[in-house]
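One structure, as structure tokens, below. Some questions next.
With one protein chain held back, the other chains of the complex are shown just where they sit.
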Amino acid sequence: MSVVARAVRAGYGDGDVLRGVDLELRSGEVLGVIGPNGAGKSSLVRVFTRLLPLREGHVEVDGVPLARIARRSLARQVAVVPQSAELPSGFRVEELVAMGRAPHIGLLGAPTAADAEAVEAALRETDTERLRRRAASELSGGERQRVLLARALAQRPRYLLLDEPTNHLDLRYQLEVLAFLRREVARGVGAMVVLHDLNLAAGGCDRLAVLDRGRVAALGAPSDVLTAPLVSKVYGAEVEIHTLDARPLVVPRLPRG
Amino acid sequence: MDRADVRPLAGRRPAPAPLVVSVLALAAVMALAISVGSVPVPPAALMGGLVDGLRGHVHGTVDVIVWQLRLPRVVLAALVGAALSLAGAAFQGVFRNPLADPYLLGAASGAGFGAAAVLVFAGAVPWLARLGVPVAAFACAMATVAAVTLVARQGSHLPSVSLILSGVVVGSSLTAATSFLMLASRDRAAGILSWLLGSFAYASWGRLLPVAALLLPAALAILAAARALDVMQLGEESAAQLGVPIEAVKLGLLVAATLATAAAVSVAGVIGFVGLVVPHAVRLAFGAPHRRLLPLAAVWGALFMVLADLAARTVVAPAEVPVGVITALVGGPFFLALLRKQRT
Partner (left out) sequence: MVKRAVFLAVLLLALQVALATGYPLTVTDEVGGTLTLQHAPQRIVSMIPSDTETVCALGACDRLVGVDTLSDWPPGVKALPQLGNANQPDLEALVALKPDLVLTDEYSGLAARVRALGLPVYAGTPQTFDQALTFFGTLGRLLDRDTQASVLKGRVQGQVAAVAARVAALPAAQRHVSVFVELDPTPYSVGPGSYLGTLLDRAGGRSIVPASMGQYPQVDPELVVEKDPQVVLLMDAPYGETVAKAEARPGWSGLRAVEDGRVIALDQQQVDMLSRAGPRMGDAVVLLAKLLHPGRF
């Protein structure tokens, strides 16, 4: 069971952002996607949710070509935790989380007991039950991020796509997000997470894909991927790689003066 | 604290209390509006008139006043208020823009131009006179929004920003054309202006029924889109990732809201403010989820409009103030007060 991309080319306007990406997201793994700004990380998330049309190549979800999956059906299989945590005002937390059930209920249907149960479970697993009556505008950044995780969870997806979920969050929340991912992956979900922090990626992901100018420059276990030459080349910055607890640790070489 | 009725999904009975109370309030206000007029009618005669009307035996002066003058007027005000408020809520939801109102895409300026054209040229062009102001206003409103939509369309997409911009531009042009018509035919200017400011003085069952027939399906369509509108508040990208067919919902809501707006404007003129302020007020008071917001916006839009019309025909009786003037004069301060109260 996996989401597979083969030779994917896609982009905006005249230019291509993805120029032949081959990648597979397997059930039960956390796949980290790293790379410098503009490498095409967010575009990859948009391709997998059919927001960005393919110009060439092929994407399939559990063996079914993306183009043949209805939007609603896709939303029951793939959930996205977006980058910006801007939440609409006037909604309570539980109402926002319940929106994750939209693809299951449909636009005209009525929520069932199963929908209510999924929302309760999502609130429980993200530890947001006590926030349920709060308005979105009253939440801190970390709380907002957990609400977004809960909403994605309420979708009961087979695959979770997270676009820089730890942006602007302090250390505690970053670790919370990774712990959350590990729990979901243990239940068979496949999670693809776009990350900026290389050490967080090295520590939290089973495999890493390095995107560089629209191509996968390296793919594999963190210790295989995060080598000094590769990171230096892709990011254009001098780094040293150390090893700590059998995990690579990336240390930028700061200019001394 | 744990009120079961506000739980979003467990709620098969979604928050019945506010809606029931609001409907009762609307009924009370409508009863008040029917009992007030320039000719005093005692309550018993009032009831008699209503009963006679329901049985189809309209006899005598009081029956005519109650059944043919007051009731259609009050019902029409309620329908138009509900339609404008619902359409406003739909537009605000679709565009996620607090300044959106039913007239955002040019329905008002289109209708105004159509009405002005009939009022000015009816004498010279017989078929325009036969067409009549309501039909012309309705047709021009629909045509204007259709034109705006076509101009803004990019392939199969309807980008909100281009929709709003072309709505504003087309609207300004038509408003200018209407102003020119008013200046060019001075003797009709007062008639055009009073139509533009809105009035329910022309209410009759004959005018009311086609409007109701248009409003009902439009209102049902908007109410049915409640969940889609909720999800769309997350942004179009997130909504699409949650399986909402954005373009279809947008187009459907646009058609329904425009139908409701055009029907309302065609019989009542351009009554401003209701479609902008009532949905905001209801949102502040009862929350943003559309399953609750939309029905309440319709009821409170109706209530506000019936009251505004009651004021319009009583403050300087027997003359009338354009009801659009009342809605703006009363609605503005009321809304500002609500906004301030919310912040503190």
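Observations on the structure shown:
Think of it as A and B in the order they're written, each chain with its own count starting at 1.
Criterion: a residue touches a chain if its C-beta (ideal position, glycine included) is under 8 Å from a C-beta of that chain, and two chains touch if they have at least 3 such contacts.
Computed from a prediction, not measured in an experiment: that's the story for all the values here.
Note on the chain not shown: across the whole complex it touches B. Touching the missing chain, out of B:Pro18, B:Gly48 or B:Gly191, is residue B:Gly191. From the set B:Ser35, B:Gln68 or B:Asn97, the residue in touch with the chain omitted from the display is B:Gln68, counting the whole complex. Those residues of subunit B that touch the chain absent from the view are 37-39, 61, 64-65, 68-70, 123, 183, 186-187, 190-191, 194, 201-202, 204, 206, 317-320.
Convention: only the chains that are shown with their structure count from here on.
By the touch criterion given at the top, residues 46, 49, 51, 71-76, 78-80, 82, 86-92, 94-96, 98-103, 105, 107-108, 110-111, 115-116, 119, 133, 155 of subunit A touch subunit B in their complex.
The touching residues of subunit B, counted against subunit A in their complex, run 1, 6-10, 12, 96, 224-225, 227-228, 230-231, 233-235, 237-238, 240-245, 249, 283, 287-289.
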